[in-house]
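Note that one protein chain is taken out, while the other chains of the complex remain in position.
And then subunit A:
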Amino acid sequence: MANPNAVCNGHLHHHHHQKQNNLLKSGIYKKNGITKGMKKNGVSNGTLYKKTFIEHFEQAPMYVAVLTFLGFGVGTVFGYLRDFMRAWGLEKRHIAAEREQQKDFVPLYQDFENFYTRNLYMRIRDNWNRPICSVPGPQFDLMERVTDDYNWTFRFTGRIIKNVINMGSYNYLGFAETDVNALKTVTIELQKYGTGICSTRQEMGTLDKHVELEKLVAKFLGVEDAMVFGMGFATNSMNIPALVGKGCLILSDELNHTSLVLGARLSGATIRIFKHNNMQSLEKLLRDAIIYGQPRSHRAWRKIIILVEGIYSMEGSIVRLPEIVSLKKKYKAYLYLDEAHSIGAVGASGRGVVEYFGMNPDDVDVLMGTFTKSFGAAGGYIAGKKDLVDFLRTHSHSAVYATSMCPAVAEQIIRAMKCLMGQDGTTQGLQRVRQLGKNTRYFRRRLHEMGFIIYGNDDSPVVPLLLYMPGKIGAFARRMLEKNIGVVVVGFPATPITESRARFCVSAAHTREMLDTVLNALDELGDFLQLKYSRYSKASHPELYEETRLELED
């Protein structure tokens, strides 16, 4: 039967229409046992990526960098002036200083980090550590605090600022809620088990709740077995030393989280760093490792492990998983994937970056994640093959020494995961994931149109908005709070010194009205503070976005 669409891209798709209803979501289908992918024009890296991978890392115009350095220069000059005045007693010392008897010892507070803290961080300190007094849902209540002596001390006025829109909490799927119906099972478990465990996993701290949760996590991710820990940070820092040791090589991404860096350092293995999400850099390191071996003896490395994250929380970029998996298979290395921000947040049904790229979870050797972000609980997990998890049960520092997860928290994770998998009989989980995707795309699209510089992948719910200048960090956060919106601003040392940013975390619980309120406030504030640096936006090139005007005759 002649079909005009039979040949496209040089491949015969004559069976495409008949097999339409058998197609899986990601467009892969089998015929005679051979997997074929749908080929689209313009997909980078050949057939590795099934959907387009768009990431933005726009550089600001040169004058912005110059003015940022100017601002820091002025701040540094005044910092030296204030230090001079403090040293000569012209000003009262508020910050920690050595005692009189220790004046001739090695100085403790003269390094750059302390200088920066005393003189620059203190001036805008009121934008961090703000105490909240409600659940961190899409809106929260804030305790009002004022300072009388320029942020050295704070006092609470007693007033509570109500219904501040929350753009900073990692509440991606909106499970941080106080709805009584939703928390029914958690209440039951709380009354059954209490709150404390009072033991470690290996002694008497393994409850049936933990076994149930571990089975559920393994089923959710599609792996053989999983183990849960009480604290997400400790999952990384206590388990990497159990997996690698001296004589092993760790290849870690430039922008990895502190927990991964700490775990890598504690393990005693050699650490080499590759450029952020840069596969050429990683491949070069792998080749050098295999060709030259260990530094002095040139023996082969006992193990080569690649540490990456699913979504990087400061950039909003997603890892290039298909390329990394193909590299690891080629050079026979192991892969440790930290899905702290991506589990629940990306993927068609919330199963993380592995599902987002349509890959097999068996390709990743160690799947790690946390329950803090998308599940509204606390703790972390490590999942993978049964041998790996059994090894960790006996050899992990966390299993031997750290208290296990509280049973009420475990129940919260169980109910959130069941909701996501659809096992509670509703489609609420899938609706939340879809809502998050819609919110993310809408928010990012609008911010791009307005002309802000946004980093990261188009599908990641972490949205960093670049502010650059140190003066604007404080101004931005304070003015947003005046408009009843709570944002998180980040500066040095969490980011490079010139790239300070405001980080928004979009949530499935945000309604369209809330996002519109935030976007309008950002628009106003962006005009006032001159934050719209982007040169590719609709605002700077309106002629490129003009729709064709049809002249209709009446």
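Convention: contacts are C-beta pairs under 8 Å (C-beta built on N, C-alpha and C of every residue); 3 or more make two chains touch, one makes a residue touch a chain; residues count from 1.
Quick note on the criterion: contacts and distances are computed from a predicted model.
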In UniProt, out of "Serine palmitoyltransferase small subunit B", "ER membrane protein complex subunit 2", "RRP15-like protein isoform X2" or "Transcription initiation factor TFIID subunit 5", the chain dropped from the view is recorded as "Serine palmitoyltransferase small subunit B"
Touch with the missing chain holds, among A:70, A:188 or A:266, for A:70
Among A:207, A:364, A:410 or A:475, which one touches the chain that has been omitted from the display?
A:475
Positions on subunit A contacted by the hidden chain, ascending
67, 70-72, 74-75, 78, 81, 120, 123-124, 150, 469-472, 474-475, 528-530
